[in-house]
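My questions will all concern the structure given below.
Right, chain A next:
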Amino acid sequence: MLTPANYVLALIGVPLVGGVLACAVPWRGVRTVVVCLTATLTALVGVLAVIAGPFSITCGAWSDPTALALELLLIGVIVAFAWEARAWLIVLLALVQLGLCLTEQFSAGAHLLATPTFILDTLSSILVIIVCVIGALIVVYATGYMREHAAHAPRTTAGDRRFFLVLVGFLGVMNGLVLANNLRWLAVFWESTTLCSFLLIGHEGTAEARANALRALLINAFGGVALSLAALLAAHRGGITSLDGIMSAQALVPMALLCIAAMTKSAQFPFQSWLLGAMVAPTPVSALLHSATMVKAGSYLILRLAPAFAGTRLLDVVALAGGFTFAIAAALAVSQSNAKRVLAYSTISNLGLIVACAGIATPLAYAAAIMILCYHAASKGLLFLCVGAIEQKIGSRDIEDMGSLLYTMPLTTVITLTGMLTMLMPPFGMLMSKLMAIEAAIEAPFVLLLVIAGSALTVFFWAKWIGRMQTVSYHPHYPRETMPFSMSSVLVVLCALVAGGGVASILVYRTLIEPMALHTFATASAHTIAALHAAGNLLSWPVFVFPLLAALAWLWTIARFNPAHVRLPYLAGENYEEKELSYAFLSIKDQPAVAWTTSLYFKHTLNELRITPWANLIAWLLVLSLLGVLGM
Partner candidate 1 sequence: MTTAATTTRRTLIPFGPQHPVLPEPLHLRLVLEDEIVVNALPAVGYIHRGIEKLAELKDFQQNVFLLERICGICSFIHSLAYCQGIEELMQLDVPPRAKYLRVVWSELNRLHSHLLWLGLLADSFGFESLFMQVWKTREKVLDLEEATAGARIMLSTCAIGGVRRDLSDEQIAQVLHGLDAIERDFESFIPAVITDTTVKHRLVGVGVITQQQAHELGAVGPVARASGIARDLRVTGYAAYGELGLNPVIETDGDCYARTLVRVRELHQSLLLIRKALKRLPATPIAVPVKGNPIGEVVSRVEQPRGEVLYYLKANGTKTLERVRVRTPTFANIPALLAMLPGNELADVPVITLAIDPCVSCTER
Partner candidate 2 sequence: MFPFVTTILRALRRGPATRRYPYEVRPPMAGSRGHLVNEPDTCIYCGLCVRRCPAGALAVTREPKSWTLDPYRCILCAYCVEVCPKKCLRMEPSHVRAAS
């Protein structure tokens, strides 16, 4: 049997090695096999490790210098990239970070507290599962996607080999990030994900891609500085070198800095812009890094630390910042018609909700945050993949172009619809967790208001999109959809996962999340514990007979459907009947015109360009008030 240390090694190493292998083989077919095998293996390792857990391992004396060396190496690489791009600000930030690392290394002296280097507890297990399973699925999908993509990619693109090196390797890095307890290792993996993200965003090599990659690098480098500063200050405060050290010492100042670092990674306002820019990357990247896993690192970090700081002013501000991001990102998502931007804003918004819940830091809030984290990763990953497939087919990511897709790509459309419904329909996990979030937010009235506003807005943009997606004309003929097997199979599997897991949300809550929250908040007050238990009673299963009956009734109706009942739409009496122009009406000059209804976007009231500066200003104020702890 594998030892914990081997598990950690495998979790990190398998993908890294797989990535290198994938990069090494020059043939696409073989590479696909390598990638798929690696993905399978990673998933397997992940599951086995979680079954074997929880555990923690403490590395020997080699650990710290190695980590330092790796960190320096990473900083060097970043400097090199930035230098090449003449991004002096990034170079500056990287150098500052370098300085901080060295200062820490050479000033703090001996590191007294011996804490585990890597920990696999329930929280990290959940993330490991997300990374290894959903991540693996996305990687498999990417093999099919990239074949298609390569055909249309601009000449500047970096090529598949580098792509898969980074993408597959990223899984290992991300595993490392969620396992790391030691601050230095955390920083190493943290910087690595930044680098992966940078490389993948810039994959296509166009001017826009490069600019956006640099922006991501800049903002995350800023976060990196905050992280390093946190490590330095922690080290100065009694030689803390690990996350649980910070928690047990209740070190507020490092915590605040870590929160800022987390906000950059989780693209919270005012650091959101890089994530929107990141949408230029190929869609599997968006799915993997920019919605399912990497951006979760930030909220994960806060979630991990928050229980120790429950009730502090610091967390109140964090909650407020998260809530603010939740509401404002939802509002901006309403104004977007670009599907990937909608998804991006929605991701930011949900991350904000996780952060808000983490900030509220009651058992229920904690549970809600974890629920959102899981369900969001799955659903959003799926949705990104769907959008990718759709985009490859119709050549557009505009929501308004997605009408009548049920015609041309029924499978993807149904899966997309399922994915979107899981985002907002009872009894799926997202809705249940949002519900818990609201119940939890009772403890923080201001956050509550933001959460309420955000939820209402969220419904708006999803409904708009769902409506557009399933718009069908009245002469249905469903062709078979062609898509690489790797893509379609992943879509189906992930969809099944999302739907099944979503329906079982309360089961998941009961068996997994509730005990975990209880465990984490062993000392919480009675009424918050009661709230936690009450949330578990949310669903009385029998009431779901109604939707079930509705579904059955639907099937029954469709089975005995009489096509003669299909009529032309109401077009004020001026229908113009022709198969291809099904919604045409005769208009001026007796010429047919096609009725078309664009959804509401409020481009004027919710103007992104106008609102963003103000939102950023408010968010900066919140971030600055986070730093208020420095004065304490």
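Methods note: a residue touches a chain if its C-beta (ideal position, glycine included) is under 8 Å from a C-beta of that chain, and two chains touch if they have at least 3 such contacts; residues count from 1.
The candidate set was assembled so that all candidates are chains of the complex that A comes from, given by their letters.
From a predicted model like this one, the values you see are computed outputs, not experimental measurements.
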Subject >> Touch-positive candidate for chain A in this complex, from 1 or 2 >> reply: 1
Subject >> Contact set on chain A toward candidate 1 in their complex >> reply: 208, 212, 215, 273, 276-277, 279-280, 335-338, 341, 398, 400, 571-574, 585, 587-589, 593-598, 600-604, 608-609
